[in-house]
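One structure, as structure tokens, below. Some questions next.
All protein chains but one are shown at their positions in the complex.
Letters A, B and C mark the chains as written, and numbering starts fresh at 1 in each.
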Amino acid sequence: MTDKLTNAQIAWRAAQDIADGAYVNLGIGFPEMVARFQPPGRQAIFHTENGILGFGEAPEPGAEDWDLINAGKKAVTLKPGTAFFHHADSFAMVRGGHLDVAILGAYQVAQNGDLANWSTGPKGVPAVGGAMDLVHGAKRVAVITDHVTKDGKPKLLAACTLPLTGVGCVTRVYTSLAVVDIQDGRFVLREKLPAISLDNLQAVTGAELHLDGAVGDLVVPEL
Amino acid sequence: MTDKLTNAQIAWRAAQDIADGAYVNLGIGFPEMVARFQPPGRQAIFHTENGILGFGEAPEPGAEDWDLINAGKKAVTLKPGTAFFHHADSFAMVRGGHLDVAILGAYQVAQNGDLANWSTGPKGVPAVGGAMDLVHGAKRVAVITDHVTKDGKPKLLAACTLPLTGVGCVTRVYTSLAVVDIQDGRFVLREKLPAISLDNLQAVTGAELHLDGAVGDLVVPEL
Amino acid sequence: MDKRIPTLAQAVADIPDGATVMIGGFGGSGAPIELIHALIDRYLATGSPKNLTVINNNAGNGHVGIAAMIEQGMVRKMICSFPRSADPKVFTDRYLAGEIELELVPQGTLAERIRAGGAGIPAFYTPTSYGTDLAKGKPVAEFDGRSYVQERWLKADVALIKAELGDHHGNLTYRMAARNFSPLMATAAAKTVAQVSRAVEPGDIDPESVITPGIFIGGIVEVSDPAQEEDLNRANAYYPKVTA
Partner (left out) sequence: MDKRIPTLAQAVADIPDGATVMIGGFGGSGAPIELIHALIDRYLATGSPKNLTVINNNAGNGHVGIAAMIEQGMVRKMICSFPRSADPKVFTDRYLAGEIELELVPQGTLAERIRAGGAGIPAFYTPTSYGTDLAKGKPVAEFDGRSYVQERWLKADVALIKAELGDHHGNLTYRMAARNFSPLMATAAAKTVAQVSRAVEPGDIDPESVITPGIFIGGIVEVSDPAQEEDLNRANAYYPKVTA
């Protein structure tokens, strides 16, 4: 039995919750992977902060057009129905609540929905990009993340200790071990890997996992 | 000698102060007439609140396209270099100070630059349109008006008595008798009709006319 | 994804009593006459929707479009900048009789409040109306030595707009000055329905020329050869048609 999902598997799981026709923004890096796993028969429309709605996958290497990039500065392609717009209109879509889902990475998520994903502290060059806008814009803000940090510390916490990206903004967390909703200031466990016991899951989680009905099995394909 | 300019002559005089290449908004009604009198060799670009920059004159009767109208809902025409935009962008041009000149009508103008041109009091249906935006947008806000009301009362006053359109916004007034600047809270007389004496002009003006150098002759063609 | 709605009746079927409805157009240019008349048909058949708050630059002209809505008694309140024009007799009579409410907003402020509603900006400061009756009761603040009025966003339950091309994703173009408030209203309503002169396939509109991206559009309904309010009024048209 799998004892930990790969990033691709976490992304796959998150993709299952995206409805046909949803308008979706995927954060730079790992979250971009979610686009690959749209269930058959569903077509989400992807938004990127730098002014494109409805773009397609990456082009073949060598076929890049560097005026046609996503927020991660990676080349993308056109699809029928694409629209271009400027940055103020792009963030009007975000801040105005027009996106159905935003999926972001996280350093830490707190049980009240606070998110920390832009700064690990005062060292180095700070950079925030569009994350602080995205967490206040989409109807649903989800996080995909390893359940713990590289050195095994919980990322799901009673309260964030790193600088916040947004207050009370996250509603669901897809981790390498579980699917956790944030409701009324509490973590509510929805799914967990069959391989991990509830006690062991709680032990690597920094705040109490509440139950609200049955906990489903987190089952994903080999990826 | 002319003892009072016609509306066309007032409009002509105002048009002489519009530089080549200026971006200009003309208020609904009488101010629209200014466009007819651009001096030879100069070409102003006209803006209308409802989203056109660079439109041309009225079409022949019968050739109107009712999607191509100005803020007064009169049909206009396209010219090379016209641009269309929505209302928020249109008023960004206004409020953002991008227009060189706005020329408006007036019920009353005060010596501190206050303008009253939208309401004659609580009776009837109030309507304001874009006037309150225009008076705060253009680099230069000028008024064209009869020097007095229909019953002979001054329109240039120490203080407006009608509801204000804007505070301290007008910088020049072109009347049927004179050209008056507003500087440091005072009316400064720049030009007057040769036919009227300074005393008689002062008698139909509701606040002191100050002099700052020579007063020019207000000379306009027959129109 | 296909946002086409087969009929005008379906396009306006779910607007409830008491709704706030933004209606595109500046005078007659951009007025979605067919959508408005479909809404009147529904009201005449069912008694709903009534008690509407309508947001439009004007307050209707003649006896068609918004004027006809007012004439039928569907409208409780107008939010507009210029309810006075060539023939707004219907509104004027109701207003002077105290039968309809009016919130008068400077035109640029009206546009900006709608944009703010769509862009998630709950309030902003503008120089417009400072020191005037229309600023009464509103917070003022000074920035860099100049005084400004605080204005709030405007949102709506529904926006009814008129566009030129609309693809199945809801991407829209407009026709000349018929654009006016419609791209803003499309962003500020919970649901926006656009009547389009031509419904086209995704890809038929140049992505550079899309004015309203489909994310803002709930549905499109094709109305080829739409009526112009100005033409109707010049022909003294009434809606519904007065029969002898």
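We take it that a contact is a pair of C-beta atoms (placed from the backbone, for glycine too) under 8 Å apart; a residue touches a chain by one contact, two chains touch by 3 or more.
Note that the structure is predicted; figures quoted are calculated from it, not measured.
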item	value
Displayed chains contacting the withheld chain	A, B, C
Residue of C:127, C:170 or C:183 touching the missing chain in the full complex	C:127
Touch with the omitted chain, as defined above, among B:12, B:30, B:66 or B:91	B:91
Touch list for chain C against the chain that is not drawn	112, 116, 119-127, 141, 143-144, 146, 148, 152, 173-176, 206-209, 211
Contact footprint on chain B, counting only the chain that is left out	20-21, 23, 43, 45, 47, 53-54, 78-85, 88-89, 91-99, 136-137
Chain A residues touching the omitted chain (full complex)	48-52, 64-69, 73, 84-88, 90-91, 94-95, 114, 119, 124-133, 136-137, 163-167
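One rule holds for everything that comes next: only the chains that are shown with their structure count from here on.
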item	value
Chains linked by the largest number of contacting C-beta pairs	B-C
Per Cα centroids, the chain farthest from chain C	A
Chain A, residues touching no fewer than two other chains	none
Junction residues of chain C - those touching two or more other chains	115
